[in-house]
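Part of the complex only, each chain left as placed.
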Amino acid sequence: MTSETWNPLSTAPPFPAVRYASIADRIAKVLGTRNDVLLIQAEAVVALEAVATSLARPGLKVLNIVTSPYGLWFGNWLRRGGADVIELAAEPARPIDVEAVERALNAHPDMKVLALCHAESASCILNPMEDILALARARGIVTIVDAVASVGGHDLNVDELGVDIAIIGPQKSLAGPAGLSALSVSSAAWQLISREGGPTGSILSLLDQKIWLDAGRGTLPGTTAPLEFFALEAALDRLEAEGLASVIARHGRAARATHAGLIALGAEPWVKPEKGSHLVTAVELSEAADPKALLAAAAPLGMEFSIGVGPGANRLIRLNHTGLRARFDIVLGNVTAYGIGLRRLGFKADIAAAVEAIALHYGD
Amino acid sequence: MTSETWNPLSTAPPFPAVRYASIADRIAKVLGTRNDVLLIQAEAVVALEAVATSLARPGLKVLNIVTSPYGLWFGNWLRRGGADVIELAAEPARPIDVEAVERALNAHPDMKVLALCHAESASCILNPMEDILALARARGIVTIVDAVASVGGHDLNVDELGVDIAIIGPQKSLAGPAGLSALSVSSAAWQLISREGGPTGSILSLLDQKIWLDAGRGTLPGTTAPLEFFALEAALDRLEAEGLASVIARHGRAARATHAGLIALGAEPWVKPEKGSHLVTAVELSEAADPKALLAAAAPLGMEFSIGVGPGANRLIRLNHTGLRARFDIVLGNVTAYGIGLRRLGFKADIAAAVEAIALHYGD
């Protein structure tokens, strides 16, 4: 090859193997855990599938709390492995009810595992995770939390809460790369996973990852993607420079300001901020309006709108204020664009009041 | 060195020498010119200093139109080289008056060069470039245009307008790198530059750059900074994908929307959009307000505000909507944050009306 054809970024240098352990430790700090942290070289949904696949076995009884399509998939992966899955679905696009969880746990004293999602990006709701985890902990049940869309936007102290497996991805509130993910695994969870005949030799096997732990956390199994790990380090650098508490506070403010703006607009946010995701806010369109028409009407304004995913969510418009987007101008642009979209469809929207309401949240 | 210490981006591969000519041709297209395009390996102010230094000589009479501190510097550089500089200054922070230019040209029939800035980022004004260039063209005067803050935001057809030297930088509307700059040079300009005893052997010598042209536009003189050229190519890729006309239109819309929003707010934009920069908008604070206090009051909102630079500009607040910032949410955030800042200082601001006014400009 001649120098004329050489291009930057063409060949990433190998990621230094000595730095994987450091990355895992930094993620452990974000999660507030002393549990093992594994690094999965694919997006976070693969980590979820790997958890379900590694745990599932005939006879294992799992309470799978379903509040979005991801929850349904998680149940499918468990059943594929033979698990006895008790599925507890919330009202469409609504948080799960704690009492329903308690009833289900009481009805199945042989329940071994409980899985739930902390914050749902499909419907922008937040599940009452703390209360549910307390119920599980009291019964010695291994708990799995999908924290992909909550880490960095909500408090999540894995060890205090007693989460056995927490799964995260860097591409949301951390504004990092999307091509890898991570999870923390407690010793109780390892006991379930490390069984005779458990899946090995697969991207979906956590046992394979354990080899890395046992070998001192050097070179990861498989072929690694250096770009992803360098970008993850950069994201952790920024997170640590800003401070985890500040990042969470910034997302909380964006969520509250968005909610206040929508209320002032005369629109209907799907849930209150304390029951909703701090990364994305859902607003419910009136029945007279067509969600796709709303998106089309707002499109020239260039904001990141999308329609909710899954049952009950198809009338929800999601306003994105995740990661670097958790800031004043984006919140303002989102709510205003939503108001303009409403007007273009012939509805009323008090944009002036919305802007005033948002401004109150960015006062200091 | 061990692989543990290897880091990405540490060593950029050399920029392929065969691609400099292509870059120059792409810039020529942006400028609408068949003149030579030179690539300067330093920021655009260095290109300006190089132009002045390469042209200046004892006895050369130059009309230097001053509408900002950069203009003053340009005059200084010319005088340093012995030129006979007739300085024509506009009212502080105001565009130059065409008639004043005409009077000055009539008073000095031996004028050889005229220099002006197209759009000023210090005060956000636009000079009546077309009319001035027509006056110069009619008199056979060599014309120099500082287009750093206008290219990509305003029409600028170098050959149609008869600009002999146009200087640009990629870091503004093109959202490119800041570490290099470019200029177009007509044959009339070359005739002035290519004289016996002109400066050579210097970063400030255009004659040095001519060697590159004469050698077929391969390897540039000096040590090149590959990162800057790769980034410039990426910026040109984006520019061509979006289309120059669209980029200009996007900046024009941002300027008009900002102006309308400020008017509705009850604030006082410094000039009308057709007389102002499309990249940055200046708004004048009332005498009762302290510019630094306004910046402090708006700071929590995170927008890019700055105070005008130079005489007459110290009460101007500049709202930045350049490059990737020429979009709805930034315009909205800028104007709203300005209104909030005003209120926090105890002034009135009709934010609601401002938002409505901005929205009208993002209708299609």
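When the chains are written out, they are named A and B in that same order, and each has its own residue count from 1.
Operating definition for what follows: a contact is a pair of C-beta atoms (placed from the backbone, for glycine too) under 8 Å apart; a residue touches a chain by one contact, two chains touch by 3 or more.
These figures come from a predicted structure and were not determined experimentally.
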>> Given 2 placed copies of the single sequence, give me the total number of copies for the whole complex.
In response: 4
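Following the convention adopted for this analysis, only the chains that are shown with their structure count from here on.
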>> Nearest whole angstrom, what separates the Cα centre of chain A from the Cα centre of chain B?
In response: 44
> Which of the residues in chain B come into contact with chain A in the complex?
Replying inline: 3-8, 10, 12-14, 16-19, 226-227, 230, 300-303, 327-330, 332-334, 336-337, 340, 351-353, 355-356, 359, 362-364
